[in-house]
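One chain of protein is taken out of this complex; the other chains stay put.
A and B are the chain letters, set down in written order, and residue numbers restart from 1 in every chain.
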Amino acid sequence: MSTDIKKPRLRRGLVAATLVAAALATAGCAGVEPWERDLHARADMQADAHDAAIDDHIYFSKEASSGGRGFAGGGCGCN
Amino acid sequence: MDTNSTFDLTRDKRLWRIEFSAMASPCEILCETEDLDFARALGAYAAAEARRIDEKFSRYKADSVVAAMLESRGRSITVDDETAKLLDYGEMLWRVSEGRFDLTSGILRHAWQFEEATQAPDPQRIPELMRYVGWQRLQWAPPVLTLPAGMEVDFGGIGKEYAVDRVADWAARESGDPVLVNFGGDLRCTGAAPASGAWQVGIESLAKPGQPAKRIELTSGALATSGDARRAIVIDGKRYGHILDARTGWPAPGAPRSITVAAPTCSQAGSFSTLAMLHGADAEAFLRAENLRYWLLR
Partner (left out) sequence: MQLKKKPIGATLAAATCSLLGSLPAAPAAAQEAKDWSIDTSLLYYGEDNGRVEDVSLMATIRRIFDEDRSLNATLTVDSLTGATPNGAVPANVPQTFTGPSGGGGYTVEPGEQPLDTTFLDTRTALSLSWQQAAGNATRWSVGFSGSDEYDYLHLGVDARLERDFNMRNTTAFVGLAYGQDDIKPVGGTPIGLSPMAGEVEDEDGDDDGDDRGRESEDSKDVADVLIGVTQVLSRRSLLEVAYSYGQSDGYLTDPYKILSVVDPVTGVPAASTEEGIPYLYLYEKRPDSRTKQSLFAEWRYALDRDSFALNFRFMDDDWGVQSQTAEARYRWNINDRSYLEPHLRWYTQSAADFYRTVLFAGDALPEFASADYRLADLDAYTIGAKYGLHTDHGEFSVRLEYYQQSPTESPGSAVGDLANLDLTPDMKAVIVQFGYQFDF
């Protein structure tokens, strides 16, 4: 009986996609001057870690995926 | 070489730090720039300007404006444009403070001697000196000043903040880079907020000198502090600060130990903090009525 565990598909594809996305992000961004970053300092432009952690935990318990932008946090017996 | 414009320039993490002594205070300027030429020019201008103002209005220099006023002995003298503006400003403060703040009150230092700090003032000295205190006794018809003999004009209460503003205005005209001008705790920032988001300023703790009691994040404008932490007399457990009410010759009763005010310019911040101290026990009421952001330690 052969072990039927599939190797991660599209592994190279996924890494390549991230690198392309990152390169597109950084290209053509010669620089936004510090005094032009006033809007970025606004509270609503910061990521809300507290709510994101709560949501992450809920969806980790109810779906097969987890994390993405950060670590999922801790394990639990809920999945 | 012009020794008046010497200063130290060092790199501190992501900032250029300019340091020099002037106006009996440690002066520093923090500047976040890639342009070393600008940092050098800023240091040279700031050091030269601070010392120029210091010497021009010094009590101790024979060729200063203040010395000229003392020597006039009642004769009318014509003052230059800059001195005229400072006298106008002083007169405005005298008027809005109802006489509490007065550029002629410097003479009271002879009674108080804060540097030596242990003795109560001689009770007879104050009324004697008060004969020479009072803006109402002089005549100021710009640009002509007639100062009665025995009176003096002391710009110490507004000079440092004025110097900070002069340097800050120059920096803002020359560059949009973030700059913080700090002359002995009276400070103002110009240009963009620094990369860290804000200038971190500490208000010195009264219990633990040298350590911050509060941390303030400044992104625009100026902060000035009035307080008795360094210059005060303690007599029988009672503390007498060095900011004297010109109407009485004594510090305002119930004055807080320290007041820090935020305002658009250092001159405004310094004036508000001094006037608040002169309101003594009513300092908070005064600051609230003026809708100011302030920190007060009692």
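A few comments on the model shown:
Following the convention adopted for this analysis, contacts are C-beta pairs under 8 Å (C-beta built on N, C-alpha and C of every residue); 3 or more make two chains touch, one makes a residue touch a chain.
Predicted model, so just to flag it, every value in this text is computed and none were measured.
Partner chains of the missing chain, restricted to those shown and counted over the full complex, are A, B.
Summary of contacts with the chain left out: across B:A47, B:V79, B:L147 or B:L218, the touching residue is B:L218. Touching the chain that is not shown, out of B:L36, B:A120, B:A149 or B:A195: B:A195 (per the contact rule at the top).
Across B:Y45, B:W112 or B:F272, the single residue that touches the chain missing here is B:F272.
Where chain B meets the omitted chain, the residues involved are 13-14, 85-86, 88-89, 92, 96, 98, 162, 165-166, 169, 195-196, 200-201, 214-223, 262-265, 267-269, 271-272, 275, 289-293, 295. Residues of chain A that touch the chain left out of the display are 1, 3-11, 14-15, 17-18, 21-22, 25-26, 29, 31-34, 36-40, 42, 44-45, 47, 49-51, 53-54, 58-59, 62-79.
We adopt the following convention: only the chains that are shown with their structure count from here on.
Note: centroid distance chain A to chain B, computed from Cα atoms, is 52 Å.
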